[in-house]
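For this depiction, one protein chain was excluded, whereas all remaining protein chains were kept in their positions.
Order as written gives the chain letters A, B and C; numbering starts at 1 within each chain.
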Amino acid sequence: MDQRGITPLITVAIIVVVAIAVGYVLISRGGGPSENENAMVLRMIQSADANSLDVDRTKMDQAMQVIALSQDTLMTFDLNMNYIPLLAESWEIGENGAYIDFHLRHDVKFQCGEPFDANAVVYSIRRAGAPWSAQSDTVRNILDAEVLDEYTARIHLRQWDRWLYDWFAQTSSSIVCPVCGEDPAYGVSKFCGTGPFKVKEWVRDTRTTLVRNDDYKWGPEIYQNRGPAHLSGITIEIDANNLTAEEKFFRGDIDLMIGISPRPALIERLTTDPNVVHTFIYPRSSMAWIGFNVSTLSPEIQQGLKSDRPIPSGHRVSPVNDNSPWLQVDGKMTPDNANRGLLVRRALLYATNREELLLLAWENLGKIAYGPLTSLMWGYDPSVEDMYPYDLEMAKNLLAQAGYPGGSPTNFVLHLTLLTTNYEPYVKEGETLKQQWKQVGVDLEVSVRAFDDIESIIAKCEHDLVVGGYTWPNADMLWWYWHTIRVPPSPNRYWWGNAYTDEVIDNTFSYSDTVAFKAIQECQRLIMEDACYLPIVERPFLMPMRVDVKGLSVHPMSNFIWKHLDTYIEK
Amino acid sequence: MPEPLLKVQGLKTYFFLERGVVKAVDGVDFEMKKGEILGLVGETGCGKSVTALSILRLVQSPPGKIVEGKVIFEGEDLLKKSNEEMRKIRGTKISMIFQDPHTSLDPVFTIGYQIAEPIALHQVIEQHLMRAEEVPGKVMEMLKLVRIPDPEHRVVEYPHQFSGGMKQRAMIAMMISCNPSLLIADEPTTAVDVTIQAQILDLMRDLRQKLGTSVLLITHNLGVVAEMCDRLAVMYAGNIVEQADLKTLFEDPKHPYTSALLAAVPKVGTKKMELETIPGMVPSLITPPPGCKFHPRCPHAMDICRKEFPQMIEIDKGRLVRCHLYGGGSKK
Amino acid sequence: MLDRVRDFLRRVRRSTTFRYLRRDIRAKIGGGIVLLVVFTAIFAGFIARHDPAAENPSDRFQGPSWKYPFGTDDKGRDIFSRVVYGARTALIIGTLLVVVEAVIGVPLGLLAGYRGGKVDNLIMRLVDAVLAMPGLIIALAFVAVFGPGLYKVVLALAITGWAGYARLIRGQTLAIKEETYIEAARAIGEKDRTIVFRYVLPNAISPLIVMITMTFPAAILLSSSMSFLGLGVQPPTPDWGYDLNAYKKFLGDPMPGPLMTILPGIVMVITIFGFNFFGDALRDAYDPRLRE
Partner (left out) sequence: MYGFILKRLLLLIPIFFAVSIVVFLLLPLTGDPARQVAYGQGRYDITPHELENLSHQYGFHRPLYIQYIRWLTGYPSADPAQGENATVIPKGLLRGDLGFSYTRSRPVASLMLEALPQTLLLTFTAFIMSLAIGLLFGIFSALRRKTWVDYTFMGTAIFGVSIPFFWQGLMMILIFVNWLKWFPIPTAGEHGLMYLILPAFTLATHQAASLARMTRSSMLDVLRQDYIRTARAKGLRERAVVYKHALKNAFIPVATLLFLRLPFLFGGTVIMEIVFSWPGMGRLLVQGMGAMGASKDWYIVQGGVLMFLVLAVFANLLADIMYAYLNPKIRYGEGG
């Protein structure tokens, strides 16, 4: 006889409970940081993850810091930003810069055990120049790389390029293992390099786990410890929710917070907590700005006829954006148009209250930026600092001249869209500007987008303005403003239109430092006169760490070339 | 005169609704002797079923409530018993067959199980009259008793696999399984078709012979009554208006309502073409008419009927009627 | 016209439903909240004391005060004003969603119920399939494909939402179809369209109203969840989900940091609660079985 009451319920319950139990047993293998006690693991946390750890496929800071740990460059910077040897013991530059010869260390091994030699260098350089590579623009002036002997590699240059030379010291030029560099199946880097830490596991948007490379002994001279590192490993955890992220840090589950956005309450807490050392870094090389979509390339450049300056590889020819013709400035355009765009951009610069920006967006950390270069860069020109004071009247007049008269908070004469990632200070910059520019009748729409969307929009040249930032060692940044073959996200579609500026630009490449220095200063002035972008702040880095983290001094390049060789944790 | 099996006195069951108080049963008195079949007749909605339910204390509450009265069964007042005691009486001493066999059997348990339930509970667990392993046998026996063909297979089937008549039989089997001394049958045949009716009625009749169960048969169908009952009680608007044994009542009804009721039944062999109907409507039970509740429809209504509620008067042995026509009027 | 309205109101007041509602505490509370929210949404301009976007650096991170009932955020914006305007957004989404879903669902339901047979079978197959799909995920996918924004969110939610209406109306139609007055209408040779819209639909209206009331809380829940993930309504349109996402980073801070998230959240819960509560009462009121 059927005796079941509500047994179905019970059976189901039991089954599922069992399932859960089993599932739990199967699933819960501890993936947490630092299981065993004697291990010395530096636990970092940050809010966003890299989009790739393949040096030739990413431009994100988050990626660079991992790559700097897992891979090495031929040269690197010392604390005063001079070039010092790393994988290359020495190098010399061929007559008037036709080539560079790198003489490599003999004792270097890749993490996979492969020996490091000239082949590896050639492989990496060529890889960087591949059409799909994110570096292809940067290395446009490399003709080819060549193996002279096992430990000597020659890089043939199309022409002398001081910034390319500089590139060899930047993390983005890291050398990857030619053997396991490509995953045969999927053609992405296995992240195998020669660095002091090897990437054990990268779980995107979750955690990157690095373990010490015990063979490492070729650390650069800026470290007391040339390797292997004191730390047994490094974990970089991703937590977009700062509620939990900060809690972990203040409870001591995390040693180091990176890339966090300043907040009064947070700063208060950081400065008062005795267990926390917190430093603001002002890398001489990092700033935040807002870029205008200025114009498309002039026809000459599109045909490559303008000057003997080579057309870079992977150079995009972008359409004129009809939605904002007023933004186009081009030597070849009618002076009228040119003027209008110029006037508007100047007006916007005058209408910007940078002090307020610094307060609202950056909580008064960092310092105001006035020009394309940060005040500590080689070739910085102080004269840009008083070019655009906060002056609403001036702004209104300029707008009126440009054909947008009578702008006021109630009467909008101009509508613009600003693209920004959801990085907090950037969003705040946008929203604050929205309020400020209202005063002169400019209606700014802040559109928060995913990093990738922004990149794609800019690629199609469909933006008005975009918030950006860079961390860059040198005046090479200027290239960025000349034309956009440099690291996106780019502020401009812009080409200098006259012989004079051509000459100035060429001079910045000059083999002679004095000439280059002058040219660089001149360029900054020219750029600001043309108001092709809006510098905001020399970007601060919040890098709070627990007191028991020792030996971690701060490099001007921030953590983007930092290898944590001296870092250790006091037990 | 022997102590009657069941004695209902002044039973009043009201339903307290938002619309008002429905006096479904408003002072019902009757008696039942052992082994007799008493027919409780009346129009639908006159409170027959509620009376029955009140006896078993199964009135849905809230909103229903037994406000006063006595239900003396085998000398004890059921209304004074605790719920537990009452529960033990249900199914063992008194049990009830419901109107609609289709909805009255639990669709998710097998017939066998449902029949076994009361046996297992009362006879095995509570009274230790039999051992658990005898229960299946007993069930089989009951199924045979109610004449369900090949019980061996039917016992494991579900209600929806039974026909209406079968269900009703199963229901009966279930209810008499602990051979109760009183079986209340609430319209046992209305929901099943005529051929089955006959079988069911036969069944009940010889069950009564076999087990000597007395039956309270509730119906509006005088035909059924004529076949089954020894005595009749006619109910109208919450009161019993007339009581008599079958023959007398059919031959000379005293209460105008009874006669009207009888007149409304087609009699075989009479020439009368159109049926007489009772004029007017069943009165509202919330606000019943003053005085005799039947007076608005009564052909012989007098002034007193409009004012005073008539008392039950015994005009002959075991012959009770509640009507001003038969003198006496109301007690002073 | 006016007296027609008055007449209508009188009929409403007389209706059992209304009398039942008047006695139902849920209806009182829920209805009160709903009215309040609707009022707020409509007169947001008057109720909010500040421009929800207006930043004043001088008083950032203010606790609740008379000037700023819910305090201010990191840009010195009045959170209360943002909540008030957020209510407007929420109701707009709800209303649009109801309209879209009803416009798709009701005709299909009528068709299925009235025609029956193959058509019915086909439509109900579809409805069942749609109802089996996880609405939120479908909506997110839709937004991911076609981009975020208020109207896209509404469409995204309607993709799965209409099915509920279709099923409801079909059931009603099936029931009503058996009514004698429909037979009568057929007998006097009314056209099907007339029957459906003159007789069937009006009699299916009460459950429809309940359904509509129930659509609002769902809409608010889902749309705010989407904008919380950044895949819903985009700024500058003030939206509860988006703001909560923006303010959640102050949760760890000392007071009034957490209040920025807690207070708007509570308002949100109360709003949804109100709609649900009212909807419940309404359903019971329309459901004769549940009244004694």
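Here is the rule we use: a contact is a pair of C-beta atoms (placed from the backbone, for glycine too) under 8 Å apart; a residue touches a chain by one contact, two chains touch by 3 or more.
Everything numeric here is computed off the predicted structure, so don't read it as measured data.
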- [ ] Can you pull out the displayed chains that the omitted chain is in contact with?
- [x] A, B, C
- [ ] May I ask which residue of B:158, B:250 or B:326 touches the chain that does not appear here?
- [x] B:158
Task: Of A:52, A:70 or A:194, the one touching the omitted chain in the full complex - done: A:52
Open item on the list: Can you tell me which of C:136, C:150 or C:209 touches the chain that was removed from the display?
Closed with: C:136
Open item on the list: Take the complete complex as the reference. Which residues in chain C touch the chain that isn't displayed?
Closed with: 129, 131-138, 140-141, 143-146, 217, 221-222, 224-225, 228-231, 241, 244-245, 248, 251-252, 258, 261-262, 265, 268-269, 272-273, 276-277, 280
- [ ] Using the touch rule from the top, list residues of chain B that touch the missing partner.
- [x] 56, 58, 62, 87-92, 95-96, 98, 100, 103-109, 117-118, 121-122, 157-158, 160-163, 166, 171, 174-175
TODO: Spell out the interface residues on chain A facing the chain that's missing from view.
DONE: 4-6, 8-9, 12-13, 16-17, 19-20, 23-24, 26-28, 30-32, 48-49, 51-53, 57-58, 130-132, 134, 136-137, 183-188, 202-207, 237-241, 243-244, 247-248, 251, 253, 314, 316, 421-423, 450-453, 455-456, 458-459, 488
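One rule holds in what follows: only the chains that are shown with their structure count from here on.
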TODO: Average the CA atoms of each chain to get its centre, and name the chain whose centre is farthest from that of chain C.
DONE: B
- [ ] Average the C-alpha coordinates of each chain, average all protein C-alpha coordinates together, and give the chain whose average is closest to the overall one.
- [x] C
Open item on the list: What's the distance between the Cα centroids of chain A and chain C, rounded to whole Å?
Closed with: 45
Open item on the list: Quick check: how many Å separate the C-alpha centres of chain B and chain C?
Closed with: 52
Task: Length of the line joining the C-alpha centres of chain A and chain B, rounded to whole Å - done: 91
- [ ] Would you give the residues of chain C that are in contact with at least 2 other chains, written as numbers and ranges?
- [x] none
TODO: Mark out which residues of chain B touch at least two other chains, giving numbers and ranges.
DONE: none
Task: Contact set on chain C toward chain A in their complex - done: 53-55, 57, 60-61, 74-75, 230, 234-236, 248-254, 257
Open item on the list: Could you list, by residue number, the parts of chain A that touch chain C in their complex?
Closed with: 241-243, 246-247, 263-266, 356, 359-360, 422, 424, 428, 431-432, 434-435, 445-448
